[in-house]
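Shown below is the structure under consideration.
Showing chain A:
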Amino acid sequence: MNDYIIEVKDLHKTFRLQDGGELHVLNGISTGIHKGEKIAVIGPSGSGKSTFLRCLNRMEEPTSGIISFKGEDITSPKCDIDHVRSKMCMVFQHFHLFPHLTVRKNLTLAPVELKLMNPDEADTRAKELLARVGLADKIDEWPDRLSGGQKQRVAIARALAMNPDVLLFDEPTSALDPEMIGEVLDVMKELADSGMTMYLVTHEMGFAHKVADRVLFIDKGIISEEGTPEEVFDDPKQPRTKEFLSKVLRR
Partner candidate 1 sequence: MKKFLVLLLVLALCSCAFGAEQAKLTTTAQLKTERLAAQRGTVGQYIAEDLLGDNKGTLLTTYEKYVDAIASLRQGKVRAVVMDEMPAKRFLAEVEGLAIMDEALSEENYAIGFRKGNTELVAEVNKALAEMKADGTLDAIFAKYLTGDYTAVKPETIDFNKGAKGGKLFVGTEAGFAPYELKVGSSYIGIDVEMCAVIAKKLGKELVIENMNFDALPMAVSTNKVDMICAGITVTDERKENMDFSENYVVGAKQVAVVRADDYEK
Partner candidate 2 sequence: MTMRNKQTGAGRGDIVLGIFALFLLYALYSSGFFTAAAWQDFNRRFYQNFVKDSRYMMLVDGLKATIFMTSGATLIGLAVGLVLSVIRVAHKGGAHIPVLNAMAETYITVLRGTPAMVQLLIWNFTIFASARDLNTQYIAILAFGLNSGAYIAEIFRGGIESIDPGQMEAARSLGLSYGTSMKLIVLPQALRNIIPMLFNEFIALLKETSVAGYIGIDDLTRAGQNIQALTLEHSQPLVMVAIIYLVIVMCLTRFVRKLEEWLHRGRRG
């Protein structure tokens, strides 16, 4: 037996196209993540790595396969998916802060609305988290007045405000200007060091190498190579992995 917090068995995802055709994005993925583990998911664009991540909290409906979270099958119709999502929060490439709410409200809205905290507790927690991501002074600012890097740090704080068991990062630095990537990675590194369980879809190979416990290389909808960062980055077995890494690392 294993003690996976999320376990995925034979996950398939097929998109129906406008012209009636089908696009097979995920072709049978089986994997899992332990509590406190950090897994980096890498692969060429269009390989299905983002779709894999989005299936984990059913932002995309899996076509077939089983995903269980803390032992519960979340693909079953009986599952309260909203509750699962509140424990498995996602950080998006484009931040998706709520522009009509202040930073404070962005952080406190969901915990208060879902009755996880009373407003005072949520407010205290928001202050703590903003201090943690280095934005304590921005608490009453509007999102549109923040830089990209600041937005993403607020988005991470917003996810943390739910006290999640797992964080899903969907290319969190891809939409950022280069000079802002560092500040976001620093926050993620600090999170990783604090023991958070993290799935990280990324193109930041250096960061993945430094932080991840395990690396999944997804290609054409399957995990084609898996191992520690040293195994995957320094001594890849598969030719596709070698080719991919040679392209991205040469930059």
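Rule of thumb we're sticking to: contacts are C-beta pairs under 8 Å (C-beta built on N, C-alpha and C of every residue); 3 or more make two chains touch, one makes a residue touch a chain; residues count from 1.
Picked so that all candidates are chains of the complex that A comes from, given by their letters.
In this text, all values refer to a predicted model and were calculated from it rather than measured experimentally.
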The sole candidate from 1 or 2 in contact with chain A in this complex is number 2
Quick check: in the complex, which residue numbers of chain A touch candidate 2? 57, 59, 82-87, 89-90, 92, 94, 96-100, 109-110, 113-114, 142, 144-145, 158-159, 162
